[in-house]
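With one protein chain held back, the other chains of the complex are shown just where they sit.
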Amino acid sequence: MRALLARDLRLAVRAGGGFGLGLAFFLIVTVLVPFGVGPQTALLTRIAPGVLWIGALLACLLSLDRILALDWEDGTLDLLATAPLPMEGIVSVKALAHWITTGLPLVLAAPLLGVLLNLAPGGFLWIIVSLAVGTPALSVIGTFGAALTIGLKRGGLLLSLLVLPLYVPTLIFGAEVARRGADGLGVGAPLMLLAGISLGAVALLPFASAAVLRINLR
Amino acid sequence: MVLTVTDLEISRGGRAVLEGVHFTLLPGAALILRGPNGVGKTTLLRTVAGLQPASGGHISGADDTIAYAGHSDGLKSMLTVTENLDFWASVFGRSDIGAALDAFDLRGLASRLAGNLSAGQKRRLGLARLMVTGRPVWVLDEPTVSLDAASVGLFVAAVRGHLGQGGSAILATHIDLGLQEAAVLDLSVFRASPRAAQADEAFL
Partner (left out) sequence: MSLWEYANPVKFIRTTDVVLPWVSALAVVCLTLGLAWGLFFTPEDFRQGSTVKIIYLHVPSALMAINAWMMMLVASLIWIIRRHHVSALAARAAAPVGAVMTVIALATGALWGQPMWGTWWVWDPRLTSFLILFLFYLGYIALWSAIEDDDTAADLTSILCLVGSVFAVLSRYAVNFWNQGLHQGASLSLDKEKNVADVFYFPLLVCIAGFVLLFVALVFLRTQTEIRARRTRALITREQQG
């Protein structure tokens, strides 16, 4: 399992697509928003937490199809399935690798982009906290979607259609934490709910993903 | 490890292709599957490897004993030859890849990226992977595709070495490997009769 994680991370670094693309996309989305809604700082301050969350979510979505598709195409998944690793473990490691290469950089980059959007001073801590708690759920849910659409031509579009509705609760609670934090309100309740979704997804969804993957491999 | 297949029935795309397949693979023995295209060699090998369920019959002795090599080698083009082998070795809980590098004459290529290898060299790397798994039963689907005569020789020597250590191998191939000790099984005799059970039987 550790070998699989190390290999995925090494591949992400070598291929360059892992860290860079998601971050660049996040940056571009954040930069485009002021062009769309106007440069008034008051407005930007108000919408900053939500924009950052949506940007992070879309950047996450962008790289989902790479989680499993590459290993599917070159036959690695077949070989892994015959290896002494449980399929649940394989999908969990894959999701973890995706989070480290995509989710974690987004968490770290969010405050910088928050400056561009004139995020309220109190919001910086909470955008980091909410993304750090919420992005693991995005990676795990995304891995489930990737497992469903593996091997399908035009899978990318379908993947988005399947995964985005599943992202709704995470987005709502995550953005709520960031917004309340930025407004200086208490964040306890939404933060607990967000953590609950993340933990629940991390604990249970790998079983669904593994089942789906087994069906797709046969 | 004795691999026993009894009365196996397999289907592809909801259609039964083979039925009543039975054979026993003893340690040190090799079995070559033959039959025309489409007879179900790949499907049979994938079933034996546990990648797809059989529609009937039993396979025993296949749990955690199989090293499978299919049409694709599962290589990462951005990793070097050594890194690819190291990865598979550690997945199977082992660490020594030296013997595999030697057996398939990959020493000189050890630090090259797999993406820069020729098709035949990639295939050799894919087959070297079998040796680092430490699994006793090799399940090989067309292992000699894109190999030249010298490489086929290396492969046959590796299989002989594996058999000599008490391992066994089952392979589907069209060419004559010169592996005289191997038994040959023609799958045409197991071809499923048209009236055989189908996945969609319920709808007839």
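List of remarks:
Lettered A and B in written order, each chain numbered from 1.
The rule we apply is simple: a residue touches a chain if its C-beta (ideal position, glycine included) is under 8 Å from a C-beta of that chain, and two chains touch if they have at least 3 such contacts.
These numbers come from a predicted model, not from an experiment.
Check A:38, A:121, A:165 or A:186 against the missing chain and you find that the one touching it is A:165. For chain A, the list of residues touching the undisplayed chain reads 144, 148-149, 152, 154-155, 158, 161-162, 164-166, 168-169, 172-173, 176, 189-190, 193, 197, 205, 208, 211-212, 215-216, 218.
Everything below uses one rule, namely that only the chains that are shown with their structure count from here on.
Each chain gets a centre from the mean of its Cα atoms; for chain A and chain B, those two points are 37 Å apart. Per the touch definition, chain B reaches chain A in the complex via residues 49-53, 64, 66-76, 78-79, 83, 86-88, 90-93, 129, 133. Per the touch definition, chain A reaches chain B in the complex via residues 2-4, 7, 10-11, 14-15, 71, 73-76, 78-85, 217-218.
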